[in-house]
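Below is a slice of the complex: some chains, not all, each in place.
Labels for the chains are A and B, by order of writing; each one numbers its residues from 1.
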Amino acid sequence: MRSLADALAEILGTLRSRQPLIHHITNFVAMNDVANVTLCLGALPIMAHAPEEVANVVRQAQALALNMGTPTRDRLDSMAIAAREANAARVPIILDPVGAGASPWRTAMAWQLLKGVQVTIIRANRGEVAALLGDERRVRGVEAIGPSQDAEALACELSSRTGAIVAITGARDLMTDGSRLMAVDNGHPLLATVSGGGCMATACVACCAAVAEDPLMGAAAGLVIMGLAEERAATQARGPGSFKVALMDVLAALTPDDVHAGARCSILSGG
Amino acid sequence: MRSLADALAEILGTLRSRQPLIHHITNFVAMNDVANVTLCLGALPIMAHAPEEVANVVRQAQALALNMGTPTRDRLDSMAIAAREANAARVPIILDPVGAGASPWRTAMAWQLLKGVQVTIIRANRGEVAALLGDERRVRGVEAIGPSQDAEALACELSSRTGAIVAITGARDLMTDGSRLMAVDNGHPLLATVSGGGCMATACVACCAAVAEDPLMGAAAGLVIMGLAEERAATQARGPGSFKVALMDVLAALTPDDVHAGARCSILSGG
């Protein structure tokens, strides 16, 4: 019987052979890191946010990754154009609502996007999901704070309200499509010392979702790959600077066999 | 009696325990480095420049860092909104007038900001301060050129005209609040080989100003911390690329004891 580890490993293999084009509309802080992570996984990034070209670009892509960091009205408008086109062309949309809760406007903009189109996967931290659900006490700036027990309930509620797969990253990553609940335990705390760690994780999810038949499995594969790379990079790092450098090296070298051997992923329910 | 070294070391200790939120409106070149430096010091960066959210964001922050590199009309307008709100909420404002003198427009924009609000600390190089004071011969692009003897006079004049603490960085960093004059001799010339070195120094100053009771001491602590990190990173570096990586590693590892032992800071007058 085909195991969960087989399925996750196969996604990385497919990704490296198929080289999907990933259209990123992302924030200015992590844009370079996001493009590099995408290349490291074997996919091709295209960073384009002008309203004049996003519809054309997304039609050529195998995934659309929307990241709401450093939002501006113009770029949010372009996200909406690209997302509508992605829905029409059946291109999966991965949304990272960076800093939801940092301002009421940012939270409202995320909901405006979520209500206008069908997002495939939301990748966020616990604080951002709590903020989207109306509880803004759990976010500080763009960082999650407070207790982590409720991640499962938060993921299920946001999935139910949006129809999207919701993947909440933390010490344990949790993801649900509303019927199945999965967990990924790969990862390393050093990621939290680097700006854009969540954005890079979202890029991994977008790459995997571009080739996975089952998007929940794509989300899991992306977070396993990112988590494994964190673990390996941590063994080479002397701090946040060398950790990020090693992360790119390790991501580029990661093989399907590595994923098979190292994945700490489980189906908690509904599998 | 409590020494200057005690006071500087204590600021880093407070910073790491209190984890202040730093609202950056910064340039697109150094945005990633600025966010990472902020995290390395133990603070939380939030990068937000949309006019719809900056007032809300800055009210949650413990410092507002405004960096005028790659300026555009929109972002300058957002800086003004955020700065007015910061004044109302008594959040310290740290201004880095990157490239003042590179164009008359950029210089005028810096003054427009300085006249509309009370900035707490201006962190700049000598050429930029000279340009703000009407002498544009001392800047080339965004780099300072020419003799350095007059930094003290320039700092005092700009402080007098703005009511802000002025910190001019160079081989010797000088800072004044109009009555006291301090010097920091930590640092390393390799910083000049890296784009955004000044922006990173400004980020350090903003982090320290967010927690220091005395903002002049905050400016000094920020420049001591940055300078110490430069010195240590230089011992690990093979050039500008590895220097920046090591700078992040070293900043994250720096302890109050390191600051106490390594600070080369003095009160030149008015102490």
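Note that in this section a contact is a pair of C-beta atoms (placed from the backbone, for glycine too) under 8 Å apart; a residue touches a chain by one contact, two chains touch by 3 or more.
In this text, all values refer to a predicted model and were calculated from it rather than measured experimentally.
Each chain in view is the same protein; 2 are placed here, and the whole complex, as held in this structure file, contains 3 copies.
In this section, only the chains that are shown with their structure count from here on.
Here the C-alpha atoms of chain A line up with those of chain B after a rotation of 120°, rounded in steps of 5. Those residues of chain A whose C-beta lies close enough to touch chain B in the complex are 27-30, 32-33, 69-73, 99, 102-106, 140-143, 193-196, 237-242, 244-245. Here chain B touches chain A in the complex through residues 21, 28, 31-32, 35-36, 38-40, 44-50, 52-53, 56-57, 60-61, 74, 244-253, going by the rule given at the top.
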